[in-house]
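Supplied in structure tokens, the structure appears directly below.
All protein chains but one are shown at their positions in the complex.
Let's look at chain A:
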Amino acid sequence: MRLSLTDVVRVAGFGLRSRPLRVFLSALGIAIGIAAMVGVVGISASSTAELDRRLSAFGTNLLTVAPGQSIGGVNARLPDTAIGMIAAMPGVERVSALGRTEAKVYRNDHLPPEQTGGITVFAARTDLPAVAGTRVTSGAWLNEATANFPAVVLGAAAADRLAVVRTGPGELVWLGGRWFAVVGILAANDLITDLDYGAFVGWPVAAAELAFDGRPTTIYARARENAVTSVQPLLGATANPEDPGEVDVSRPSDILAARQETSKTLGALLLGLGAVALLVGGVGVANTMVISVLERRSEIGLRRALGATRGQIRTQFLSEALLLSLFGGAGGVVAGIGVTAVFATVQSWTTVVPLWAMAGGLAATVVIGGISGFYPALRAARMSPTEALATT
């Protein structure tokens, strides 16, 4: 005679219910291990999803060209022909540029000159947002008209430092020794964080008012997706044919991806720790089951007297161990999702827990439960009914 599955589960569930505290504690051991593993996988998956989101928002085809250090150690500058040369390259779709000025920006004209707030004033081309993938949260970017007037657009962090929250003709900052109207505030830029600490004025007004020499310090180029790798090595020589070694070319999306790779190593370490926790949890389950078998000798004897076969006793204790670990596993998966959700929410990411991590977590508990329940179940089944009944 075989027991139906519901009977097996019912008997196992009864065995667990009669010792709730011990069952809870040993399930907790499993749960901690599974939660750690699901959490690590979930957090790393959420961070990867966030990276993908950023990359797809900004594109992986953005290249930046900046002057490197010259041999003398002075900051080199790019020749003013560089923008045109790069724009003419095959595979390059759009180009924009920034030019660093020596001007400083203050909230008002009473502040001491050294209190610059770390904000850099750039001369910016009007096509920058389209190329660098920035947008304004308030007001508007510079256009052909405002680029000729004392108007400024602030990066997100710069606006914060200057305590500027509104835009408009009445919102003024003291920039380069005269008043500039704040016409726009940029959204935080994940890909090019330098832009957050910038104050951007029009190219013509910078030349006229801020002693700007008209030479770009950063050129942003959007290449065709399939031409990025062929364009990148040529950018240096194109920007500065006389001294290609003094040009730094980089691809911001690569930097982001590299940062992601570094965090993966840490993730693997944590995953290992989770596996150790799971192993310890498995030992806890085995321990609980061994004690349970010893304590329940009379129950085993009675069940044998009622006609249970050795196999049925084995099944009972094995399914108890499985059910116990499955409780822990399910709790652990829920806790792992919770940890991921809290972490992701704090980082304002989307919570992503891959299905395979949840299924894998539960599968791991089934394996752990099976292994740790095997020996105790075998012991219970081997016990002779008379010996089991003799102990009261």
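As a working rule, a contact is a pair of C-beta atoms (placed from the backbone, for glycine too) under 8 Å apart; a residue touches a chain by one contact, two chains touch by 3 or more; residues count from 1.
Going forward, contacts and distances are computed from a predicted model.
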item: Which of "Peptide ABC transporter ATP-binding protein", "Fe2+ transport system protein A", "Stage V sporulation protein AC" or "Two component transcriptional regulator, LuxR family" matches, in UniProt, the chain that is not displayed; value: "Peptide ABC transporter ATP-binding protein"
item: Residue among A:P113, A:G170, A:P233 or A:G307 that touches the chain left out of view; value: A:G307
item: Residue numbers in chain A that touch the chain omitted from display; value: 1-4, 6-7, 10-11, 14, 18, 298-299, 301-312, 384-386, 389, 392
